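Note that one protein chain of the assembly has been removed; the remaining protein chains are unaltered in position.
Letters A, B, C, D, E, F and G name the chains as they come in the text, with residue numbers starting at 1 for each one.
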């Protein structure tokens, strides 16, 4: 595949039978397989027909690697930042996707704009990250604050967690698009997958260009 | 008047002649007069017919006190916080309104969520305030951050400053309504007047209840 | 905690097991504990592991005080005003939160703008309140009417009760933000907790400043 | 014409020349002519070509009656209620339209929900009206309050007067559609004409059915 | 009651027990009782405690008249117009409400703008009506077409029946507010009750003014 | 060009100089040239540099045919229907575009849903049309009514003509998308060009398939 | 029927019993019958009372032809294009409707804008189509891309498939209305029926005009 990344199944709206069939078809290609938005029921259907498939029920991800091609990770890491329990599924979807695509992840959870000290305590981790995913529901202010503290690219993910004038995530989406901090780009509401993919893409491009040069110097890069 | 506060003129949409006429009528009552959203043209019309009226062309406020009843200020202060130049007219409308109603104002300008250190430098001022007005356009995240740092009531004012998905202030309005910091209430977009009035109301209620007790103890309060 | 108010749990979206675990953890700190948006099922989980926790199934609040630190109330009161049955859960969330934070509450229920006499009958109570919470669904006109009748700060709470062009509470939210009565600030749709917290904050600031002076005069305030 | 009401010109978007031409054509039919949303420039163009046309520059109405058919008014009246200066053009458009269609109008201006006493002072007029038009911008709460006080049908007109979350009149429009008072129906934002027409229609239907009976009894009704 | 109409219970959101309790309380006043938005379960609860209460499960109305005060109807009628099956519950809510309030109803169903001949076939009925309620979902064009054909006041009711860009009734609501036919006013989406009430109010005002005159002439009107 | 239709210039947002330059460049290709949304100023710039360019200032179209390739029209016609003066520019943009692309146009103007007889008078023309464009502002009900009366495909064009809850054309756009008449498809608000193009495309496809057969039978079609 | 097309039942919101009754009534007319948005339960109810009715549970269509009038298809075809599994129900509703109305359908599924080669592989099919239906959820970009590649009229159908800022189909609806490719018209979200009907209408008009001429030449067309 052109992107060098494996095909990914978007399971939402598929029947368990359809999901299992597509999963098996992609396994047959001999490359790693990821499925997102997988319900417990869909996961069971897949695991019934093929062993060694890993299901993460918070992230709602199904992951599989061919035995002859175990997962390898590139140097450096992606940070995934969020405020709390309610945003965890989206944060974990982002983290699990980035890991699947070869980027180690540092989780910086339980930090929020209403308790800045917890965020500031984690600054040294954030400043070492190759790319930073910030997941936020409620008012969605966290990416602006993080963006102002770091120089790595920030991928902001609004979540649908909130009520009333939250409008199922439109409120934090607008917040993030209007961020006063430069260095922030945005993906769709609840799109943890998209953010994980984008951060891994940035991370890979940093490492690959290094490796390209390495290759030019006769070395054999891991990925 | 029931509220103990003077009548206020909302000049927007009135002709200069109408504005001057209403201003004079209220002056005749012998109480201080405030007009908001006053254009230079309206201000000239008023100042032509009555001397000693003070016009603030940033805040777009016209203020007048009867000679026999000069302005007095209550102890303590209201803090007015904002990020920068573009929000100044709204911040000054809030500040000027609060001052007119007897609350001294400390201005904490040029602080924004993308540069937290400038905000944190001002923390000691913020923590002494009786009430805090936070004015913000763009993504409107400032009230949440301030609300998390202080225990005084925060009055949040979204401004129409921004572009694109800012929707003329709807974006920061939604941000503020969804604030994850408790202790934040919101007024209409660009409603500096409403915020200044509300903060002065809180401030007065704090001081007055003190004074009521003082009165019960035989003292004669200033206001 | 900086605010002097106990930590509060937002139970919505948490499992019963998570809720009980967090509740116990906060109890261990020896301070009063409040949880909001608590379902009957979550309440059972908490009450199973810890005695003496009070559940209010209209307000959906769980409250607990350490035996050695029973609830004390400050002088004065917060008024909670609403039109009727459908708004009761939000009104009670506001009332219960304010009480938990030490503010006695006077409930002024069953008053609405289409039956003004019932509201006017309660005017003497409203005019004595230290702060007034007005909860309204439908067209959300009540805060403007109340705001025009009193001089205490009004905290307006739109509710999601209505249908059609009510847009799940956006209609009364907009009404309240556009209030022609000065002295009205607004919290999120259905955010009874936020209103109760805000009103208690105002109330406390009025009494505390009094008490500060009292303390300066050598007295030992209750709270 | 089927409705028994004269043809009416909606001048908005027409050139002065077009407006004058259409006006003259309708005059030729020998019936009264009304044009709405008429600018001063359009009015001049009409008045230049035909005498005795009355222009009201607040209501932006042009009115003409054939000499042989002077205006007659039916018994009873329509009340037009509004809060203030800014809503006057819409209120006057409503009033002028109703008058043109034969309904006398009582103006009840300068009443608003934040100053209930002024409204209540006018209750006896309101309770005598055959139909009531209530014009309101800002939060649009006035029709609900009036609707709760009277038993005549209320025609509510939201205006585009306001700012911020007012959304050019959508806020009071939603308020009025969600009115908790039964007996309120709504027309488009700023549609003073539509309200005046509707109220006159109701008024006429009340009087006409009376007159029909009178006719059956051999009397010759005025209209 | 000021309006001369009985109190009405809005059952939506009430428990069966609450509904029955309120229903009985109002019966005790000796006046007719109407409840709207009544589920089968709520109806059972009421019918269990009080006999002779009539439930209409399409209109979702519960109606009761005191034995000593059977329903009487005024002369003339209200027409209720709609396109089809899906709009029937709202149309019947309107019809049932108007009937309860003393206005006979002529139902003109199964007419729609895409089949004009069926509408035109009913023109003679429509032109005799004292007031006309037009209920429409989909694109909501029917009130404009009817309004252009008749001279009685039209009360337009948008319904939430539709899908996609229908936005749960906002589409026909906007259509109706923008009606190019004068003589159309609008109530909230699905508010059959409000439309029935408004039409009965108009109808009553036509008949009552007649009767007032009759009374002045010594006759004893039916209602 | 693949579509067999000439290139078209969208002049909006271009400077007069840019417009003239692009116009000349396309003329050089020897094919007819159309520019839409052309201001008088842009038209002057084009006409200054190249003769024989026709400007229609209602439709805001500039049209040019190479001398050796004069315009030919296909048999049959497209009907363009609209209610009145205000919609004329959009209707004429549609008509002028269709004509430019070889479809004769019958204009059916001054028909509206509030005066059905005028529409019905034109039924025989409408029923002969190969395709029908219906342009409507206000409530946008006309396409549904026309769609119910004819069997040709209807292309509906909402216009931005209206005020208040018209939302610059969103109201009639929604109306048209929800049309209860099958056989109606919609283009963007004010997109007369798009409707004219689409109708001409349908018309051409009808005639061309005929001609294809004719060609197969050895005839030489005009276009 | 005027359109020459059979009556069609919109089953959504009808009870199984109602659906079966209407279906039988239309069968009695001796013409083919189509019902759309039919649930399995409704389908059972119809199939219980009348044999030989075909149910497609993906398209949710019920179809029946009178024995003496079997389905005939016109020459040429309509192409139905979509990206994948989730859009299939809408695509099949469109396809099944067009087939029912006599247009053969070529399905071009599993093509999307993020994998252009699959679309380009199908170009020869698309370029032969008499009309093209493009169904798309997500960002809705497919109709613009297809529209740029072909000269047949494109009927675009947005679907409600997506999440977050997809707004239940509003996002692709807006995309399609703003298409930069001329030759695209749009129907309501998920309105596969409307698109199938519209494409068949275009297709029939192409063939019929041919046949009309044939008839004039003495031939007997198939349909």
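What we mean here is this: a contact is a pair of C-beta atoms (placed from the backbone, for glycine too) under 8 Å apart; a residue touches a chain by one contact, two chains touch by 3 or more.
Just so we're clear, the structure is a prediction, and the values are computed from it rather than from any experiment.
Only one of the listed residues, G:8, G:105 or G:145, touches the absent chain: G:145. The missing chain, though absent from the display, is touched by one residue of G:89, G:102 or G:164; that residue is G:164. The hidden chain makes contact, of the residues A:19, A:103 or A:178, with A:178. Residue F:190 is the one among F:99, F:139 or F:190 that touches the chain missing from this view. In the complete complex, the hidden chain is touched by one of A:89, A:112 or A:153, namely A:153.
Contact between chain A and the unshown chain involves residues 2-5, 8, 76, 130-131, 149-153, 155, 173, 177-178, 182-189, 193-194, 197-198, 201-202, 205-207, 209-210, 213.
Residues touching the missing chain, restricted to chain B, are 85-86, 161, 163-166 (touch as defined at the top). Residues of chain G in touch with the missing chain: 83, 112-116, 138-141, 144-145, 147-149, 162, 164-167, 170-172, 174-181.
To be clear about the criterion, only the chains that are shown with their structure count from here on.
Where touching is counted per the definition, the chains common to chain F and chain G are E. In terms of C-beta pairs in contact, the better-connected of the chain pairs A-G and C-D is C-D.
On residue numbers, the E-F interface is repeated by C-D, which shares over half of its contact pairs, out of the options B-D, C-D or F-G.
Chain centres here are Cα averages; for chain D and chain E they lie 26 Å apart. With touch defined as above, residues shared between interfaces to two or more other chains in chain C number as follows: 149, 164-166, 170, 173, 177-178, 188-189.
Judged by the touch criterion defined above, the protein chains form a pattern that is neither an open path, a ring nor a star, and not fully connected either.
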